[in-house]
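Only a single protein chain was left out; the remaining protein chains are all shown in position.
By written order: A and B. Residues from 1 in each chain.
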Amino acid sequence: MTAALLERTIALIGAIVVAVTACVQLKDDWKASGLDAVITKLLLGLMAFGCVLALLAALNVVGVH
Amino acid sequence: MHAGTATHDTHDASSHIHPPPEGFIAKYVFSLDHKVIGFQYFFTGVFILMIAGSFAELIRIQLVDPNGAIMSHSVYNSMFTMHGTAMVWLVLIPLVTGAIGNFVMPLQIGARDVAFPWLNMISFWIFPVAAVILFSSLLFGSPHAGWTEYPPVSLQDGTAGALWCMAIFVIGISSTMTGLNFMVTIIKMRAPGMTWTRMPLFVWATFATALMNMIATVALSAAVGALFLEHVFNVPFFDPSRGGSAVLFQHMFWFYSHPAVYIFILPAFGIISEVLPTFARKPIFGYKMIAFSSMAIAILGFTVWMHHMFPSGVAPWLQIPFMILTLAIGIPTGIKIFSWIATLWGGRIHYTTSMLYALGFLIAFTFGGITGVILASVPVDLHMHGTYFVVGHFHYVVAGGAVMGFFAAIPYWYPKATGRLMSEKLAKLGFWLFFIGLNGTFLPMHWLGMEGMPRRYASYAYFAKAFPDAVFWNRFETVFSFFMVASVGVMVFNLVWSLKHGKPAGINPWGARTLEWTISSPPPYYNFKHIPEVYDRPYNFDKPLPYGNLDNVVDVYPKFGEIVMPSPVPEPVGAGH
Partner (left out) sequence: MKSIEMQAVEARYNDVDAVYHETRDLRLLGFVFFLISDCILFSSFIFAYVYLRTSAPTWPPFVDGHQLPWFDTSYAALNSVVLFGSGVTMHYALENWKHLNRQAFYAWLVATIILGLAFLGGQAHEWTGVLQAGVTWPGSTMGASFFTLTGLHGFHVFIGVCYLTILGIQAHKGVYTGSKYFGLTAGTLYWHFVDVIWVALFFLFYLW
């Protein structure tokens, strides 16, 4: 197993875990109000999106040069 | 008729009065009081104004002789660089935002201080540090490439260039923090009943300025930060031979520096919006349009930066939209000018010094604005970029606009700050010296520029061969520039003299209607013992003062020139705090 393959595997698993957790937290906090809650929801959402990007990178769908 | 007899206390946190500061250091050096910090900005800014102004005088003396009268070309380059840099970052912005904004804005919204007083103090103390860093660059050869310090030329400045970058970065932190502080203050700490459309127009202006300060200054920090990295670590952002781009610096620099000019002028607009109704005894015309256009200028100001770069080789398809947007930004400004003229129309005008400066502002700024609209046109700008036409334009809007606005604010709020009126005679002398000096110095620059006289040249002998009149006009300008020097001298003398000999001012010598004129002069360190309530805008001179819960018994129809000493509202029996 090459280093790159190992990295991508761990990244894939990690990305799925983190993305799912972030989405669950987002769903739980959806109704919260207040400036800090709004910002938290926005940033959690963007983080989940980042995990999706990392997932796609791990699968070699994006980031292939 | 008197107002302000209710003394119920609002028990919100902003009414919590802290114990007074003790000791010289806490009271005057590291003060957290926005009024003291405003003074500190004022002294430092005026001091640096005199230094930067002296550099300007050296420039003017140099230009008396077409071959250059007194300086080598290198020293001349250093003079206009330091004059511009110091004036933009160490005089104009600190004076209009840090000095006037700090002192006046919290009083006008009925607050006891800004949102983050400690941050305010730090913002101030960074300012002299930045000044020291900038002027120390003179010891290392000085920067030479103009206040815009474009690479690759500016990269030849070595250590001095790196110090220039450091100074600008440091003052940028101060501006950003002040912008943030003012925005939170205005959003969150207005007195009960003061909705957005009941705020004084100076507060609207400060809000729009703070927005720009907070957003744009960071872009400048990035630009000078990148330039610093290139100076010190050879990082190739702007070096074309290694893939960098000199035009990139211009984009990054002007993305800040165009909003910067609106940062200079919007507080001045706010000051004019306060001075005109007070001395015309008429409501401001078009309050909502003036407030709206302040915000429009703040936002549109971010979209026009490329008009400083028309000759830099950017694509023509980019130049056109920027030209259109630059023309468009003249519209909200024009709305304000017409609103101010309409405010004066039919009013009973009192020709105090502040009013004279405001009238002079209307003339000079409008003229400067018109030459700006002329320059907005790409074919015209391609001809006049880098000539004295541009120098004439921006000095009219900056010296004739921002500085005159600042000078209008001084005799207006000096009585509030010190409890004494300035000498009206000296102040009027100062005005006429300044106004005549301004026009004498900067008007001829327009036709010299149209004839092609280049700016930033230590000698213009070549140009003078084709246009011999240039020598006469340059000497003419130099003579009149000394009028402005005299004016500043008179003003500084007046500031000091009036502290001892000025007439006592009382609460409201001008009969103005904003909240700062309901408390004593100078205000107590806590500003308001009871946070006032606001029922309407402050500009309706035919109605009673729209406030409740005032600290002092005040006239509900305040009159111009009437000296009323503060007379506190009696506490009801058993009232505690």
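Everything below uses one rule, namely that a contact is a pair of C-beta atoms (placed from the backbone, for glycine too) under 8 Å apart; a residue touches a chain by one contact, two chains touch by 3 or more.
Not measured: the values here are computed from a predicted model.
Student: From the list B:L180, B:M309, B:A376 or B:A417, which touches the chain that is not on show?
Tutor: Considering the complete complex, B:L180 is the one touching the chain left out.
Student: Touching the left-out chain: which of B:M214, B:L375, B:A399 or B:V534?
Tutor: B:M214
Student: Looking at B:V235, B:V380 or B:A486, which makes contact with the chain not pictured?
Tutor: The one listed residue touching the chain not shown is B:V235.
Student: Touching residues of subunit B against the unshown chain: what are they?
Tutor: Against the missing chain, subunit B presents residues 11-14, 16, 115-116, 119, 176, 180-181, 183-184, 187-189, 214-215, 218-219, 221-223, 226, 229, 233-237, 242-245, 248, 251-252, 255.
Student: For subunit A, which residues reach the chain that was dropped from this view?
Tutor: 4-5, 7-8, 10-11, 14-15, 17-18, 21-22, 25, 35-36, 39-40, 43-44, 46-47, 49-51, 53-54, 57-58, 62-65
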